[in-house]
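Note that this is a trimmed complex: some chains were dropped, and none of the rest were shifted.
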Amino acid sequence: MEKFFQKNTKSNFKQLIQKHSYYFKAMHISEGILSPAVLIGGAAFAAAGVAIGLKNLEQKEIPTVGILSAAFFVASLIHVPAGPVSAHLILNGLVGLILGWKAFPAILVGLALQALLFQFGGMTTLGVNTLNMALPAVICYHIFKNGLKAGMGKHTVIICAFATGFFSVLLSGIMVGLSLYLTGEAFLPAAKLVVAAHLPVMFIEGILTTTCILFLKKVRPEILEGDHVS
Amino acid sequence: MFEELTNGDSFIHGLDPRGKLIVVFLFSIVVAAADRFQVLLGSLTLGLLIVLTAKVPARKLIKRLIPVNMLILFLWLFLPFTFGGEPLFFMGPLAVTREGVFYATRISIKSNAMMLMLIALVASTPIFFMGHAMHQLKIPNKIVHLFFFTYRYIHAIYREYLRLKNSIKIRGFIPKTDLHTYKTFAYMVGMLLVRSFDRAHRVHNAMLCRGFKGDLYSLKKFSFKTNDVVSIIFMMAMIVIMGVMEWA
Amino acid sequence: MGLNHLILNLEDIRFNYTGGPKVLTDLDLQLFKGDRIGLMGPNGSGKTTLFQIIMGLLKPSSGSIEIYNYPCKTEKDFIDVRKKIGLLFQDADDQLFSPTVLEDVAFGPLNLGKSRDEAMEISLNTLNFLGLSGFEDRITYKLSGGEKKLVSLATVLAMEPEVLLLDEPTSGLDEKTKATLKNVLSGLDLSYIIISHEIDFLAEITDHIYTMENGKILFDQEVHAHEHVHAHPHGAYVHEHK
């Protein structure tokens, strides 16, 4: 029974990515574009982040982080209308708030799977792409986590959650642009456009992150306070 | 549901995934770093050859190449104009430079060559084998385990998502650019996260019940056969030749 | 009954999931106003699939679907259908996605264009009708299985449908919740089709029981009562004898 189910979901799934695949690339720089220096630098920083994440990751938390990472993978396939076009969710801010430094290994694995399953991104860009998505998540986590603690006023929660969603996408956009720019000055206009393309998405992600955090606080606050956050 | 190409039975399908993983990795690195046209054209030819050997159906191949080339196309809109150098011709006030066109061409070849290799690898190896190969190639255990769990539960969660999506559909929901829409999607994401979180807890309990002490074992054994050795030597030779042509 | 009372008319429906074997083969089904139909059939016989086709969540590969004498083909046609036909999912967990009960029940009315206040009122009334008053602010996720089922029913009823499709409404429910459900259903003035594996339950609240086999519906006889032996421990566990 499941077997057929798989097939059906696959076809839905294909439609989904075919229709909206262009957006993926704003976050996943493809193979062959960036200069070796940027690739190496990105991989080195990503490796450091992943190492910190893994150090905090106990064996017994692996199912939790893995399954949450799978949930984010699926969530990132959702497309929401953004005016005349539609945007895919990134949700790296939310990943950061829930996983802290563990966002690095979680995002690494998520991106590796996207490379393998859909060939978005690839092997040499895995490092840069991970860094571009995970670093903003971790930065926002450290700045805004206190605002989400139990006992904080609702307004504080809303502001911090919104800021996390908003700035993590903004920072990611800037880092993607920067990766292009560092590869060559000729990329500057393209890089600017990439950052600009993230602007509407930032607002959507801010709203979504806020609503989602309020949902989690109401339904299962443990997710935000759990010991899987480092 | 996501692996549609792995059922083939080509020569490449039978090869050891560890070898494939290493070869694709090294190939990608060399191509990413290479600059000379001979080398890049060589890599593209090699990529095509491998994809043909892996018998990837043409339609699926093209479908998978489209997304990458959309970004490349996007870059073609800029690079020929913004790259400083000798003008080839003018489009209105903008000069198309020789260097810019070369650069964009190089990127296009590189991307496609690397994608072809990756598709051949992915198309001929179930993802789980890839995980096992990663394990045996000494990628840190925690990452490999994370990889397995993530992959295992993507399917369960994706099905949950589809069902929730049907639920909002039958209740008359039509996505628009408004708060109600974003709130609805945020709730769906929240619900997926909550359920995943609790599932993780149950899965961990199930593992404890079976005596889990922190070690995950891998039963998969791979062994290099003649085919593997020959293929690896061939591919390594090609990669080395590319390297020599580029840097010597 | 005349044609104007024909709510649902499926003819020669064929369906298979991409790459899978045929699930429905030349299936016919008619539902008239006031009909109360039970549908049984082995696992995987395509019952849930049939419901999804009626709601336009899956598209048949051939055959025609007429709802209220109006042929339904495109997604757009079904948007209207969904206002008139309510589907209760097999698994209540799939149906509820909002944090609180009230939000979930009000979701449908809001989508139908009701104002916030109207939606609230409809929702509170529906909850009340199902004996769920006081549940508004409960977290859907933390409800018990039976409560979830009833709240799911509330989300469907709040859309004020004219037809109900219930997919195994009793599975996993205890006898008490089943009894509540039975009461609610027999109190409703709606046409419905109920999928269930429990013939006793169907016998009580439907007039016809159809069965699905080999991708077709077999139109069955009226429901008969007959005797047979049935094991159970007496006393402790509630078990209705009819």
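When the chains are written out, they are named A, B and C in that same order, and each has its own residue count from 1.
The rule is short, and it goes like this: a residue touches a chain if its C-beta (ideal position, glycine included) is under 8 Å from a C-beta of that chain, and two chains touch if they have at least 3 such contacts.
Being a predicted model, the structure only gives us computed values, none of them experimental.
**Student:** Report, per chain label, the number of copies making up the whole complex in this file.
**Tutor:** Assembly composition recorded in this structure file: A x1, B x1, C x2.
In the analysis below, only the chains that are shown with their structure count from here on.
**Student:** If you count the C-beta pairs in contact for each pair of chains, which pair comes out on top?
**Tutor:** So the chains sharing the most C-beta contacts are A-B.
**Student:** If I average the C-alpha coordinates per chain and also across every protein chain shown, which chain's average lies closest to the global one?
**Tutor:** So the chain sitting closest to the middle is A.
**Student:** Computing the C-alpha centre of each chain, which chain sits at the greatest distance from subunit A?
**Tutor:** C
**Student:** Between subunit A and subunit C, what is the separation of their C-alpha centroids in Å?
**Tutor:** It comes to 39 Å between the two C-alpha centres.
**Student:** In angstrom, rounded to a whole number, how far apart do the mean CA points of subunit B and subunit C lie?
**Tutor:** 42
**Student:** In subunit A, what residues contact two or more other chains?
**Tutor:** As it turns out, subunit A has residues touching two or more other chains at 5, 7, 10, 215, 219-220.
**Student:** For subunit B, write out the residues touching at least two other chains, lowest number first.
**Tutor:** Counting only residues that touch two or more other chains, subunit B contributes 187-188, 190-191, 194.
**Student:** For subunit C, which residues are in contact with subunit A within the complex?
**Tutor:** 17-21, 23, 43-44, 99-100, 139, 141-142
**Student:** Looking at the complex, which residues from subunit A come into contact with subunit C?
**Tutor:** Against subunit C, the touching part of subunit A is residues 1, 3-5, 7-8, 10-11, 214-215, 218-220.
**Student:** Hey, which residues of subunit A end up touching subunit B in the complex?
**Tutor:** So the residues of subunit A touching subunit B come out as 5-7, 9-10, 12-13, 18, 21-22, 24-25, 29-34, 36, 39, 50, 54, 57, 59-60, 62-71, 73-75, 77-78, 80-83, 89, 91, 94, 98, 105-106, 108-110, 112-113, 115-120, 122-124, 184-190, 204, 207-212, 215-216, 219-220, 222-223, 226.
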